[in-house]
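Only one protein chain is missing from this complex, and each of the others stays in its spot.
Chain nomenclature is as follows: A and B, assigned in order of appearance, with residue numbering initiated at 1 for each chain independently.
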Amino acid sequence: MIPISVFIAGGWLTLTVLAAVFAPLVAMDPYAGGPDALLPPLSPAHWLGTDDLGRDIFAETLFGTRVSLTVGVTTAIAGAVIGVAVGAAAGWLGGVADAALMRLTELFQTLPRFVLALVTIALFGPGLAKVIVVIGILAWPQTARVVRASVATLRSAPFVEAARVGGMPGIALVLSEILPNVAAPVIVLAALDVATAILLEAGLGFFGLGDPNLVSWGAMLNEAQQYLRTAWWMAVFPGIAIAATVLAFNRLGDALNAATDPRGRGR
Amino acid sequence: MRAAALGWFVLRRLLHAVPLLFCVVVLNYALIASTPGDPVTVLVGDFPAPAEYKTQVRHDYGLDQPIPVQVARYVTRVLHGDLGYSFANRQPVLSLIAGRLAATLELTATALGFSSLLGIALGVLSARRPDGVLDRAVRGLATAGYALPEFWVGQMLILVFAIWLGWLPSQGAHAIRGVAPGWAGIADGVRHLILPALALSLRYLALIARITRGAMLEVLGADFILAARARGASERAVLIGHALRNAAAPVITVIGFNLGFILAGSALIETVFGWPGIGRLLFDSIGSRDYPTMMGILLVVSATVVAANLATDILHRMLDPRVG
Partner (left out) sequence: MSPVLDIRGLRVALRDGTRLVDDVSLHVDAGEIVGLVGESGSGKSMTAYAALGLFPTPHARIAGGEIRLDGTDLASLTPAAWRAVRGARIGMVFQDPSSFLDPLLPVGRQIAEAFYAHGQGREAPARVSALLEQVELPASAAARYPHELSGGQKQRVLIAAALAMRPALLIADEPTTALDVSVQAGILDLLKRLRADLGLAVLLITHDLGVIAQTCSRVYVMYAGQIVESAPTAALFRAPRHPYTLGLLASLLSPAVRQEALFSIPGTVPPARAMPDGCRFHPRCPLSLPDPCAARPPPLRAHGPGEDRCWRADEAATAWA
């Protein structure tokens, strides 16, 4: 039986995707300021109020889904692809290649991701593409470890042995026989990585290192910091959006893990 | 004999950690060298520095030499404790960071201590009666706590406890007029510490409670727990003396390996609360394009993570006689 919280999480994520796609149809221009600055929520024209430049908070929050989802999903996919490639290579090749690749994985796992991302963006200049590249490059080590462990054990499994005897070359064997078997944990990790990436991106935005031309939740919170005393709504709504979206991805990842974990309910 | 074995273990882990640290430094230089434009800008910072100083830096770091020489010079300088000079602050980066270290340590150590103690306690209590009222509450808290961005939690705490209720201060490490003498000063410091430490703790509290609960549940099903109960051991002795001791390894691993994250979180929290630590320094150095300071902080944080992982491994080994 699927727990109700999973439905809620799925429902929220569906809403977020819809918001990202149809934001221009539903909300006004999030970049256009107006004469009504710092209006509180439930104002007739601005449901969630306005910020210091008179921009509509509802519109900004709605458009903010675009950056969060784009960064979250693309970096998770990038992390999964790199992780599977490194992990499969290490597990399949074994020996020196394995040792070298795992040391590399360890190095990347040791790096303090957020600080490194901050410094890198500060050096290279802000921009959505750069944010995606930096977070994506840092997102793969755990996937690599999991895939390596599975591939290393599957390498000697009877069905793989049989295919090898049947004359299948290594790469084809890894792709067709082994990877489907590690798909479940990789997808689970990817779902959790989306959540982590959204939090990282929000942190970068809060440090003023997001894309200056796009609305993002982190950047909204950065601006809200100066207006905490006068306009609490500037901080409350984007924060709720981040928390709910991260929560939903985490919940989905945990549920997937519970559903695919052969040990039953898992942790 | 056991002491000697432990010594060898520490040595082996050190031989593992040192190359890792070396790689981190090299990676740092790779970052500098691959920056678009003149690397000397990164080494000096975006500051109208005198031309002769730039020439001096170019020479010191061998920027006119082949790449391997550059790397070697950079690594040598870093290993000698030379992290460069911050023009924005008119101070060597190392002493700049050292000056901010105490504030960051105060904040992170408080948060880590608080989240570890409370997280372990909550995890143990919730594993005692799985699916009980407390367990459900702890699981809910853990799920929510892990999803909240810590800097936003900080803002919300400021909103509620500083602005609306007016109970606690929201900015700085002590009152603006200066540190009061004696107990008044200490009390004032504690009052300033509460909100940022709480905001920084929540995520780790959630994580530690969750890991402790899982590990405890696994251990509590073990045969030796039944054997201890058959000897008449009290519930307390079973939970703390046997179960928690056996569950400690994953918990310590999580705490140790998350030290880097708590430092990163500290960067955000210090910014929200105007806390005069390394995180705030990082924020300011980004604003003023003070690259040497940024790189220095990255190095210090990375080194701390390597050291924390090493300490975690050793602690793990000391707790479990079976680890070779």
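Throughout what follows, contacts are C-beta pairs under 8 Å (C-beta built on N, C-alpha and C of every residue); 3 or more make two chains touch, one makes a residue touch a chain.
All values derive from a computational prediction rather than experimental measurement.
The chain not displayed here makes contact, within the full complex, with B.
Within the set B:Asn89, B:Asn246, B:Thr271 or B:Thr312, the residue that contacts the chain not displayed is B:Asn246. Mapped onto chain B, the footprint of the missing chain covers residues 222-224, 226-234, 237, 242, 245-246, 319-322.
Assume only the chains that are shown with their structure count from here on.
Of all the residues in chain A, the ones that touch chain B in their complex are 103, 106-107, 110-116, 118-120, 122-124, 195, 199, 202-203, 206-209, 221, 224-225, 228-229, 232, 235-236, 239, 242-243, 246-247, 250-251, 267. Per the touch definition, chain B reaches chain A in the complex via residues 20, 23-24, 27, 31-32, 35-36, 42, 143-144, 146-149, 151-152, 155-156, 158-159, 163, 170, 210, 214, 260-261, 263-265, 267-268, 271-272, 282-283, 286-287, 289, 291, 294-295, 297-298, 301-302, 305-306, 309.
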